[in-house]
Structure formats: C-alpha cells, structure tokens
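Step one of this worksheet: look at the structure below.
Left out: one protein chain. Kept in place: all the others.
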Amino acid sequence: MTLPTLIKTALALLAAALALAAQAAVSPGPGPAPDFTLRALDGRNLRLHEQRGQVVLVNFWATWCGPCKQEMPHLNRLYEKYRSSGFMLLGVNVDEDARNATSTAAKLGVTFPVLLDAEKRVSRLYDLTTMPSTVIIDRDGRVRHLHRGYREGYEQTYDQQVRELLKS
Amino acid sequence: MNKARVLPTALLACSAALSGCSSFSLPKMPEPWVKPYERERLADPIMKGSADPLSARHREHVLVVREGARGANSAQGGGCGCN
Partner (left out) sequence: MAATEIRIASRLPGLLRRAAGLLGSLLAVGGAKAIELPENRAEALYHVYKGGGVTADGPALLVRKSLADKVSLSGSYYVDAVSNASIDVVTTASPFKEKRTSYDLGVDFAHRDSLMSMSVYRSKEPDYTSDAFSLDLSHEFFGNMTTIALGYTRGLDKVFKKNEVSFNDYAKHWQYRLGLTQVLTPSMLASANLEVVSDDGYLGNPYRAARVFGATVPERNPRTRTSRALKFRVIGDLGNRNAARAEYRYFWDTWAIKAHTLEAGYSRYVGSDWLADGFTRFYKQSDALFYSDNATSETTYISRNRQLSAFRSFGIGGKLSYTAKRVPGQYEMKIVGSIERIRFDYKNFTDIRTGQAYMFNANLLQLYVTATY
C-alpha cells in the first residue's frame, strides 16, 4: 500500500469508529434524576432526593482534571449568588484519595458541599461520558440540562439555566 | 478498480451510512472500557509519553546528529481525556 492510501485508510477507519462510538449518558427526560446518598467532606450524609423543592446543580469533578479546577471558582460564585433563592450545588468528587479532594477544595475556597464518590458508584449510575460533567435538576427532581466538559463561558449558560428554573 | 483503493472509500461509505442509521444492528462493538472518571492514573504527568518539551528537544537533537536513525519520536494521546 502506498503511503497516501495508508493515510486515507487510517482516516476512514477513524470515521467508522467515531460513528459507532456515539453514546448517551443520563440525559434530560421526564423521569427523576437517579437518587444517591454520599458522604460530604464535613462528614454528614447528603441525599439527592432530600433536595427536592430546590434547583440542584450536580457537578462531577476530580483534582486531576484541569478543566474541573478551572470551573470551580465559577461554580462557587454561582452558589453564593443563588443559594438563598432555593438553589443547591453539589460537587461530586471522584478522586481515589479523599485527602486530595479536601486540600484542593480548601485551596480553591469552595463553599458548596463536596461529596465523595471514590468507588465511582454515582458516576456509574449517571453514566458519565466526560470529566467534568454538570447536571442541572429542577425543583421536581427531573434532569433538565446536561453539560459535558467545561470551556470558558459555560458558567454563563449555567447561570441562565439556573435562573430560569428558579423562576418556575 | 484497484482493491487497495476501494477499501478506504468503502469504509467511509459505511461510516457515513451508520452515522445516520440508529436502528442498524451491528456485530457487537465493544464499549469504551475505561470510563472518563477512571482516568486518575492516566492523568498523572508520570504517565505522559514524553518529557518536558525543551528537555526532549535537546536530547533528540544530541542523538539525531550522531546517529543514522531518525524519527518516530513524537507522542500523542493518553492523559485525562477531559472535555
């Protein structure tokens, strides 16, 4: 095979693999967001269903994930802005060692609850396809928005979506 | 038609058809088995394929001017796979 044909075949195989690999995580729908109970950094247990009546943003993050850490200060600001209006922000950390989560959360000045999912139980339950992943849940416990990854500017979309859900 | 030329075009045609056809049932294609939240070890800098850029450049230069062999030294992939 000549080199140009070799490269062309590689690209074609690539396209084929892409077509087959499309997958869906927990996506917006009529059903309730899967319930879970996790221990927070301060020791108490937090259950998702107990937050019903509030708008909840669940952010899955890790200390080894660059975009996750970039996103943190923006999430903190969002939490401080809307917490008194019936908004709850839960950070679910997937680090193997909880001590890393504690020190990084402290260094980033995080004020919202950070839950520990070291066994990846909740990550599997939500079938995450990216790190970070952000799920926005309405007052009735339904998943309304799912954001994969983080790029500069996503925090403005979160703000808009949370504000809309708080109004309803 | 030359067989070697048909193969890439055929693959491309198949992939274009598949991307639009969700009800098409295929032979079992494995799901990615390392999930995005399981990449903690892979995201560590010691799992990078290459050293820091200037350090790698110096070493490669020193070797390439003294040896007959060259190439295949670039690295790609791995890491946290974030975003």
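A and B label the chains in the order they appear, each numbered from 1.
As a convention for this text, a residue touches a chain if its C-beta (ideal position, glycine included) is under 8 Å from a C-beta of that chain, and two chains touch if they have at least 3 such contacts.
From a predicted model like this one, the values you see are computed outputs, not experimental measurements.
Student: For the unseen chain, which displayed partners does it touch in the full complex?
Tutor: Across all of the complex, the chain we cannot see touches A, B.
Student: With the full complex in mind, choose from A:54, A:93, A:130 or A:161 the residue touching the hidden chain.
Tutor: Final answer for the missing-chain contact: A:130.
Student: If I consider the whole complex, including the chain that's not displayed, which of A:26, A:40 or A:108 touches that chain?
Tutor: Missing-chain contact among the listed residues: A:108.
Student: Identify the residues of subunit B touching the omitted chain, counting contacts across the whole complex.
Tutor: These residues touch the chain not displayed: 12, 15-16, 19, 31-36, 38-42, 44-47, 49, 51-55, 57-59, 61-63, 65-83.
Student: Which parts of subunit A are in contact with the chain that was left out?
Tutor: Given the touch definition above, subunit A has residues 2-4, 6-8, 10-12, 14-15, 17-19, 21-23, 63, 66-67, 69-70, 72-73, 104, 107-108, 129-130, 148-149, 151-153 touching the missing chain.
Criterion: only the chains that are shown with their structure count from here on.
Student: Report the inter-centroid distance (CA atoms only) between subunit A and subunit B in whole Å.
Tutor: 26
Student: Mind pulling up the subunit A residues that touch subunit B in the complex?
Tutor: 1-2, 5, 8-9, 11-13, 15-16, 18-23, 60, 62, 64-68, 94-96, 120, 123-124, 128-133, 149-151
Student: Quick one: which bits of subunit B touch subunit A in the complex? Just the residue numbers, please.
Tutor: Touching subunit A: residues 4-5, 7-9, 11-12, 14-16, 18-19, 26, 29, 31-32, 35-40, 43-44, 80-83 of subunit B.
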